[in-house]
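The complex appears here without one of its protein chains, the remainder shown in place.
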Amino acid sequence: MSLLKLDNVTIRFGGLIAVDKVNLTVEQGEILSLIGPNGAGKSTIFNLITGIYSPTEGNIYFEDRSIGSKKPYHLAAAGIARTFQTIHLFNNLTVLDNVLIGAHTRGKWNVTGALLKFTPWVRGEERELTEWAYDCLERVNLADKADELAMNLSYGAQRRLEIARGLAVRPKLLLLDEPAAGMNPQEKATLLKMVKAIRDSGVTIFLVEHDMKFVMSISERISVLDYGVKIAEGPPEAIRSNPKVIEAYLGKGAVNSA
Amino acid sequence: MAEVLQSISNSIDPYILQIFVNIGIAIILALGLNLITGVTGQLDLGHAAYMSVGAFTAAIITINLNLPFSINLLIAGTIAALVGLAIGFPILRLTGDYFAIATLGFAEILKVVFLNLDITNRALGLSVPPANTTIPMPFYVWMITILVIVGVTFIQNSRFGRALKAIREDEIAAETMGINSTRYKNQAFAIGCFLAGIGGGLYAHFIAYINPSDFAFMKSIDILNMVVLGGLGSIPGAIVGASVLTVAPEFLRFMSEYRMLVYGALLVFLMVFRPNGLLGGVDFRKMVLRIFFGKKEKKPNVTIKAR
Partner (left out) sequence: MFLQQLINGITLGAVYGLIALGYTMVYGIILLINFAHGEIFMAGAFVGLMMVTVFKMNIFLALILAMAFCMVLGVVVERVAYRPLRNSSRLSALISAIGVSIFLSTLALLIFGANAQGYPAQTFPVSQIHIGPAEISTLQLLILGLSAVLMIGLELIVHKTKIGKAMRATSQDYQTAALMGINVNRVISFTFGLGSSLAAAGGVLVGLYFNAVSWNMGLMAGLKAFAAAVLGGIGSIPGAMLGGLFLGIFEIMGVAAGLSSYRDAIAFAILVLVLLIKPTGLMGRKIQKKV
């Protein structure tokens, strides 16, 4: 059983076909990368998986259940978490609060809980959530910044905070949308280790990334998207030498001269 | 006990007492709106309408049933919350300015409806008999005010409150984290309207006369100003904002008719020089820490985003 399966998924915005009959599976425990030129539809696929968009045609299955028409908040509860290409942190809140919000689905007390703040049940839950949030922060080396405002973090730290917030959901599948964007080589090396450690802890990783060196060294499989169509899929070595992929990236002439 | 409180309230200058009670009511209203606009980020331009629902409900209950005042207030708050939900449910899916305009529209409609109902005595308004309680009004109002302050503090610093702030900061990200934003926005709106209803009920019985026109657009703006002045989302800010804007007209009273002129100009100057509110960006908890332990202060900057 695949963890996630896109079955003939198409989405149209007006006349534009952003994703065209894509079939794709993510297997339990792997690191899969999705690459392709700008505007190929990579982020749209993430938005489809997380329920921000619904497919025009086709369906998406998570653990064999159809999720094509589910809302984003259902999917977090089901075990899908993500980061965003453009950072979507809760800027005016602390780093800890950001991660606690990620852990939202792990708590259950709402308005009544708020008013029963000092009862052992509510305090117990808050303590559990906070401990869990600190665990997540430690996994991305941000625990010492817990009380900072998210907007005051450096760019790289903000990207890591997005990952911590995603981890707090306790996902089975974590989608990373260009996690290495804007990072320096050193930060990228750390990130590489981090993502591998997260996978080793049992979280399946599906990522979109432009940095080819990063993608080649982290992925077990790579899917390539061009103009909304999947043009190739396979292990990094095969993708590197695939003429269709080179053509998509560099144009037709490049294939002949290669 | 009641006699003691009565004699205390009798010994205080009635003018001072009146301002004091008005501050308490203003704080309740401001905290309710703060939950909707400051914490959840939904600009509500018609908050006075829910206040009017509470005021008329409470007045009508006192006139016809004379229930104990606390029960009366609970019913008034609940009715205001239900009206709020009925209005909020369809419009909370609108974003940004569209939501704000819809709240304004509904508030005007409610006002006109109240001006035409027999039960609210149409444009003549209602005289409200004294509240059915042995506790003097000033104490009663402040008892409720303190309860409300504690309640909203608990709410804002809870899992629920965090979810509301997440929606304000970034609704899409909040939904991706498992927060059903529609449900939470409705809940926050209902609680805000509940507090407006309570505030309205207290107002009706303290002023002893209410008219639908008392709860017009400018009243909503008054409440909004309190919240913005203090800095969106901040409870101490809303308390200070409510106090300052209740007391300020009294201080400006010597200018008699120039009062509103100065008030209008002050609003403009304030926004130009402190666009995040008089106390916006001041973190009270950290300020206390800094004063006593010399810790550094950081500035959150809560704003309502474009569309």
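So that you can tell them apart, the chains are marked A and B in the order they are listed, and the count of residues begins at 1 in each.
Basically, a contact is a pair of C-beta atoms (placed from the backbone, for glycine too) under 8 Å apart; a residue touches a chain by one contact, two chains touch by 3 or more.
Remember, it's a predicted structure, so these values are computed and weren't measured experimentally.
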Omitted-chain contact residue, chosen from B:Ile71, B:Met143 or B:Ala265: B:Ala265
Residue among B:Ile61, B:Ala102, B:Leu126 or B:Ala166 touching the omitted chain: B:Ala102
Residues in subunit B touching the chain absent from view: 43, 90-91, 94, 97-98, 100-102, 104-106, 108-109, 112-113, 115-116, 172, 217-218, 221, 224-225, 228, 232, 257-258, 260-261, 263-268, 270-272, 275-276, 303-307
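Here, only the chains that are shown with their structure count from here on.
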Gap in Å, rounded to a whole number, between the CA centres of subunit B and subunit A: 40
Residues of subunit B touching subunit A in the complex: 151, 154-155, 157-163, 165-166, 169-170, 172-181, 187, 191, 298, 300-302
Subunit B contact footprint on subunit A (complex, rising order): 50-52, 71-73, 75-77, 81-82, 84, 88-93, 97, 100-102, 104-105, 107, 109-111, 113-115, 117, 122, 125-126, 129, 148-149, 152, 165, 169
